[in-house]
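Heads up, one of the protein chains got dropped from this complex, but the rest are sitting where they should.
Presenting chain A:
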Amino acid sequence: MAGDNILKLNPLTKITFAICLSISVFFADYPYALGCFIVLCFIAGFYRILKDYLIMLLKTLFIIIIFMFILQALFYPGHEIVWQWKFISIKQEGLMYALSLSSKILVIGGSILLFFKTTHVKDLVSSLEQVGLSPAFAYVILSTLQIIPQMEKRSRQIMDAQRSRGVETEGNLLSRAKAFIPSLGPLILSSIVGTEERAITLEARAFSAPVKKVRAHVVKETPTDKWLRILFISLLILFMIWRVVLWII
């Protein structure tokens, strides 16, 4: 995973950063949020994944943001008309609102994506388990993660089976949907039957044995992690106080 040899931080530290940053954008205007986004890009650059990261943002957030800009610009109530064509008009207020909203989305979405791009989910779950997440819950997350690629494979197999029986699985959206929906049946069924057996499977492997589990996969927690978390949270609190005081006076 990206940055494995660059900076090994505990996932909890990274997620604290992402959450603090996301909260902070609600206490300032869009220039601040855009500044935060640039910071995120710098971090991505530091982890040597800037290109991947930006492509991913383009594919996910960009579409949402464009869509929102159009909606807000056209329909947000306002008087200062920037551009008009027949009955369609773009208003200054709408643009500002869209800018403020989308910059926040950019930071929130961007920090979550950056978090997952630099962290194994397995590490995240392990670190959560180390601070008290129940092993059963951890198991559910991990097994789901393992099973998703299997489900994809199965759904491809089912689609292939459908196709070989002459069901149209390509072409336009409608014909693909028509092919896909019947394939859900066996897929869901086989997954549910799976979960029923799961509990017994786990018991066969002594999952609820009355002893303390040992995990071979442990995520390190260094003093740096602790100090960084304290730093992020204190910075957030100071920032919030500062903004609120400014706002009151």
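Just so it is clear, a residue touches a chain if its C-beta (ideal position, glycine included) is under 8 Å from a C-beta of that chain, and two chains touch if they have at least 3 such contacts; residues count from 1.
The rule is short, and it goes like this: contacts and distances are computed from a predicted model.
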Undepicted complex member, UniProt protein name, chosen from "Acetolactate synthase", "Cytochrome c", "Energy-coupling factor transport system ATP-binding protein" or "Sulfite/nitrite reductase": "Energy-coupling factor transport system ATP-binding protein"
Touching residue (missing chain; options A:C41, A:L61 or A:L202): A:L202
Hidden partner interface residues of chain A, rising order: 139, 142-143, 146-147, 150, 194, 197-216
